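Omission of a single protein chain aside, the complex is shown with its protein chains in their original locations.
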Amino acid sequence: MATDKAWGGRFSAELDAGAARFLESVSFDKRLADEDLRGSLAHAEMLGSIGVLSPEEVRALTEGLSALRDTVRAGDFPWDPAREDVHMNLEAALGPAGQRLHTGRSRNDQVATDLRLWARGACASVGALVDRLALALVDRAEGEIDTLLPAYTHVQRAQPNRLAHHLLAWVEMLERDRGRLDDCSRRLNECPLGSGAVCATTFPLDRERTARALGFLRPTRNSVDATADRDFLVELLAALAITATHLSRLAEELVWWSTQEFGFVELADAHATGSSMMPQKKNPDVAEVVRAKVGRVVGDLVALLVVLKGLPLGYNRDLQEDKAPCFDAVDTVSASLAVLADTITHLRFDRPRMRAALGHGFVTATEVADWLVTRGVAFREAHGVAGRLVALCLARGVELSGLPLDAWREVHPAFTEDVFRALDPEVAVERRDVFGGPARRRVLEALADARARLDARRGPTP
Amino acid sequence: MATDKAWGGRFSAELDAGAARFLESVSFDKRLADEDLRGSLAHAEMLGSIGVLSPEEVRALTEGLSALRDTVRAGDFPWDPAREDVHMNLEAALGPAGQRLHTGRSRNDQVATDLRLWARGACASVGALVDRLALALVDRAEGEIDTLLPAYTHVQRAQPNRLAHHLLAWVEMLERDRGRLDDCSRRLNECPLGSGAVCATTFPLDRERTARALGFLRPTRNSVDATADRDFLVELLAALAITATHLSRLAEELVWWSTQEFGFVELADAHATGSSMMPQKKNPDVAEVVRAKVGRVVGDLVALLVVLKGLPLGYNRDLQEDKAPCFDAVDTVSASLAVLADTITHLRFDRPRMRAALGHGFVTATEVADWLVTRGVAFREAHGVAGRLVALCLARGVELSGLPLDAWREVHPAFTEDVFRALDPEVAVERRDVFGGPARRRVLEALADARARLDARRGPTP
Amino acid sequence: MATDKAWGGRFSAELDAGAARFLESVSFDKRLADEDLRGSLAHAEMLGSIGVLSPEEVRALTEGLSALRDTVRAGDFPWDPAREDVHMNLEAALGPAGQRLHTGRSRNDQVATDLRLWARGACASVGALVDRLALALVDRAEGEIDTLLPAYTHVQRAQPNRLAHHLLAWVEMLERDRGRLDDCSRRLNECPLGSGAVCATTFPLDRERTARALGFLRPTRNSVDATADRDFLVELLAALAITATHLSRLAEELVWWSTQEFGFVELADAHATGSSMMPQKKNPDVAEVVRAKVGRVVGDLVALLVVLKGLPLGYNRDLQEDKAPCFDAVDTVSASLAVLADTITHLRFDRPRMRAALGHGFVTATEVADWLVTRGVAFREAHGVAGRLVALCLARGVELSGLPLDAWREVHPAFTEDVFRALDPEVAVERRDVFGGPARRRVLEALADARARLDARRGPTP
Partner (left out) sequence: MATDKAWGGRFSAELDAGAARFLESVSFDKRLADEDLRGSLAHAEMLGSIGVLSPEEVRALTEGLSALRDTVRAGDFPWDPAREDVHMNLEAALGPAGQRLHTGRSRNDQVATDLRLWARGACASVGALVDRLALALVDRAEGEIDTLLPAYTHVQRAQPNRLAHHLLAWVEMLERDRGRLDDCSRRLNECPLGSGAVCATTFPLDRERTARALGFLRPTRNSVDATADRDFLVELLAALAITATHLSRLAEELVWWSTQEFGFVELADAHATGSSMMPQKKNPDVAEVVRAKVGRVVGDLVALLVVLKGLPLGYNRDLQEDKAPCFDAVDTVSASLAVLADTITHLRFDRPRMRAALGHGFVTATEVADWLVTRGVAFREAHGVAGRLVALCLARGVELSGLPLDAWREVHPAFTEDVFRALDPEVAVERRDVFGGPARRRVLEALADARARLDARRGPTP
């Protein structure tokens, strides 16, 4: 008879060694040990409160669980793959008392609780790293309030911009990333304990008490749903995939801005690497790997969606495959956020090269069109006029500022000397003085606003 | 010179016909026509309010836009692929007045506004369909409060359950689906108008006014971000993918429950199909196709994530590829929700077969273990005892109720005649009397609670 | 009684209108009409050959099917969504004779046959477009045999290269893309006809004959597999996703090479677009959209994988969802290949800017290291020496060629005047004279080899 498992009674043969190896999860779900022990502690105390366990039993369990927690945290716990998973490993370590702990609880509601505790923690820790990167960007933006560079669309020079305004675009994305993590955390914050394997439990558990003890808002409302769904993990993965996508975009920008051709940034030596063959190389490997990491995270998201597709109720063992993608995505995004924050902090912006880039590429051609519009020309016509001026410049090999007024007037009679002032990037950027625009005062306000939000989330400085 | 486009001035040759065909988007973005016209209306009125347009110009534009709206709604608008996209088509239809409308606006902030308006509407309409399916489930659950069936884990009979409790598990999932759509709608509800192509605009637009007119909470905070990111669409697609996953699971259940082997449900003839070759077949095609549709929606989500990966700021034409996956996913999930609601409403539950399924498979073996636990046996030991009883039954070819008390007592001396009462499914299910469990009063409370939530969202009945 | 369907006999109610709309597939599977008619033709002739149909019946069917083919090709067929799918539409159009055609055939083997015929054709047509793009690249490469530019790694200038060698890298990828399509086409080239709905047929069909008539290599070997699997479509989608990935990479290069910063290429006016707001813009929209399209194709691949996940045997209606992603992916990749071929053909390479880029960024630093190695210095040491020289140049603001010999010798005593010759890009590239390298004669051989392969596939010119 198979006796060493949690479920041996009806079986006449031990689980095949290959199957056991295939099924064991302790090699990765041991990561939930802390959450598992917290859940057990709350469960034990509640069992005491309703008289299922005696005060002595509760005390013994509490002490045992605390001791285990220390052992696990110290990295000293002897995880045994033969004991299937984190739950059975920890229960076995409690000795006979551990068996009592299983009263009114199944591994199905136990693991669902562990996962929600873990996911709640992950939302908080990733959220803090999101803010850390946002803060690094805000810090740098404050120092570059007077740095001008071209804004690009289609990676073509478009209009004059402030570097601070550009950097704040990334901050906005991170703000929403944070919001998604917060929403996810709030929605999942219900306690499955008491849902049993699928149909709750026959013991009169005090579900409110356990929920409160573990910091949940309330108990889950349906035992079948609570043990059989993992949508909160998909939501977490989706939020992480969006964040990773944002990071891939920021990384792409760093890669191209550090080319010899752009030269807008130089990575600190401590955040760049060389080549084993080409001695001159200074490669933006950190940015490249961040860019690539979005692949993993999207892959993790797809993995869990595929796992869940078409699963009937209630719990199926397929759900064991929920953990690896979540752990991987949280680790990946966390590492990417941290390393990018450091990279941004130590980046050198090449202000002269940014400014020089404004001198070519007709980045103030929109100003010319706007100049005409304010003198009564319809926008589409004004746009066409400016386009013809650009074509003329290209043919002559000059910039707009190099074209004599006569030539302007041949294209459109409304032009006067005054138009040349519109070609100054500084003037052009200051004229973009609307909420959300790059005029200096608007950017200063946006910076103050962003910093205030970030400070508010970090709580009071002592 | 290329003159028929919005951008012809600097070009000396027309766009190649093949390239034009490849780039045109009006064949699909015409779906945004209503949103585009609403945005133009708000923009025109605001331009009037700040004196950029005269009252006459505003009136002419307002009338023109309203007329266009009627034409579009009637399906009579002559969409012209040669005019690139929905924006240029509609602007051209306004005649010369349309050109004035482009003052302080670019296609980049225009399309971002259209998309947010559309996505906000999609969240609302899909959300209503989510509620419709939830309501269909609640309606059916109320009629099946006294129907018992096995709850399954691993698709093996596990414990006695109420059908109503089972159906409410799906309602819980839909409740969270609705919540995700609401969060998405709230987060995206900011107005990009005034962000221009990338660096806002030189015109002193009243961004608060346009935002308010269009029902947005506020203007977006950064012009580069507002025109270059589409994370709100990824969030929408992720929410839809989770919903579609839930539906695939419900559909899977319908497929298997309608097999000859389970026979728990029979689809109405009006919601089932036959076979062109096999005359006896009654196939659950609707459920099968719903199950399959999750593929499309996950594919749509992946598509947009891949599009966004590694895009630098600001707007890149790649973003044109954001629309097709979103339209497809919204249509797919909407159709699946509606057809499933109808299918559920007209389903026949085979109560006798469900009840009969409780008579085999030892679904009350947990009760036996619990019976021992309440008599002081540790859970793990009690579990082992019940397992050995099951093994004994299997060897003898009987159910637990068919095993004489002597045999019970040989396995464990604590058993008394009283244990047989624990084998009654009705008793067993009533003993699961915790919040979130299947006891009758708990399910009635859950039903009332679910209905109250759904009613509250539908607003007052007149 | 429901009588207008292929399967009405046992049903007492018509299919619900909403369900019918949800299930109909003719709106997209009509694309298989030609394949369906070819299959029917072969089936009819075979039924005649084994005496199941009389010669008159065969003649009538043959004529009917040919007439239908003309109608369909002319676009005149009145597709009726009420008739479910392409098969029932066409069969109904044949009149009573159509019913006889269903002898020994089910829609399950019929659609499997249609799909294989279609996929075989898709492999051929996409393969031809792959070759067309390869040919465009070879054509351009031949004209740029003497154009030098930096090769990049990490988008940092790495070593001198020939543009022709660079372009041939893309040709190699396309060569493998073609190979995957050919393998896919060969593997799927078996005929399902005769597999029935799942368990073949009771009629003594001549499966070899139909297979041969339709150009298949042989009949499929198992009726259950033939009707229930779609792995050949996943293989097709995977091949297309890889091709689309290659195209996204080529497109990315075009986008960056056409920036003002790189300026390596200028798109023809006929393959570039402007901006509605910024008159100066010349945007690489074609390349951007090609880059984005990979999203759709990866999405399509994921969609079908999700559909197939966990489907039991035999045919399930879920398989209806196999078509949309395949049609979309084939169309998307075909359009991308065609438009890129045109873009490449009309591109202007800016040779002076490419050459100028070799003058900065120490692209011949590897040569310096190699120079030392050929004089007996271990590679790692030589690499370090060259690195220190680069650092010295950076500190002094000079290129390697601007550093006096004394300075070289201070870093390593082995240097002699001769080292300056190694800094000439032309010399450097010619020294890379191995198979697969950029030396002129190697590239000429590679070009001839590529052209010969492409010519061989196109067959003899008349």
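Each chain carries a letter (A, B and C) given by its place in the written order, and its residues are counted from 1.
Just so it is clear, a residue touches a chain if its C-beta (ideal position, glycine included) is under 8 Å from a C-beta of that chain, and two chains touch if they have at least 3 such contacts.
Source: prediction; values computed, not measured.
Considering the intact complex, the chain excluded from display touches A, B, C. Across C:G127, C:G314 or C:G361, the residue that sits in touch with the chain not pictured is C:G314. When the omitted chain is restored, the residue from C:A93, C:V111, C:V155 or C:L454 that touches it is C:V155. Among the residues B:T259, B:T374 or B:S401, only B:T259 touches the chain that is left out of the figure. Contact with the undisplayed chain is limited, among C:E63, C:D146 or C:E381, to C:E381. Panel shows chain C; residues 3, 6-12, 96, 99-100, 102-103, 108, 151-155, 158-161, 165-166, 168-173, 176-177, 179-180, 183, 187, 194-205, 207-208, 219-229, 231-232, 234-235, 238, 241-242, 245-246, 248-249, 251-253, 256, 291, 294-295, 298, 301-302, 305-306, 308-317, 366-367, 370, 373, 378-381, 383-391, 394, 428-429, 431-438, 446, 449 of it touch the chain omitted from the view.
Touching the omitted chain from chain A are residues 2, 5-16, 18-19, 21-23, 87-88, 102, 106-108, 196-197, 268-283, 285-286, 288-289, 291-296, 298-307, 316-321, 324-325, 335-336, 338-339, 342-343, 346.
In the full complex, chain B makes contact with the omitted chain through residues 153-159, 255-256, 258-262, 274-285, 288, 302, 305-306, 309-310, 357, 360-363, 365-366, 368-369, 383-387, 389-390.
As a convention for this text, only the chains that are shown with their structure count from here on.
Taking CA atoms, the transformation carrying chain B onto chain C includes a rotation by 180°, reported to the nearest 5.
Each chain gets a centre from the mean of its Cα atoms; for chain B and chain C, those two points are 33 Å apart. In whole angstrom, the spacing between the mean C-alpha positions of chain A and chain B is 23. In chain C, the residues that reach two or more other chains under the touch definition are 274-283, 285, 288, 302, 305-306.
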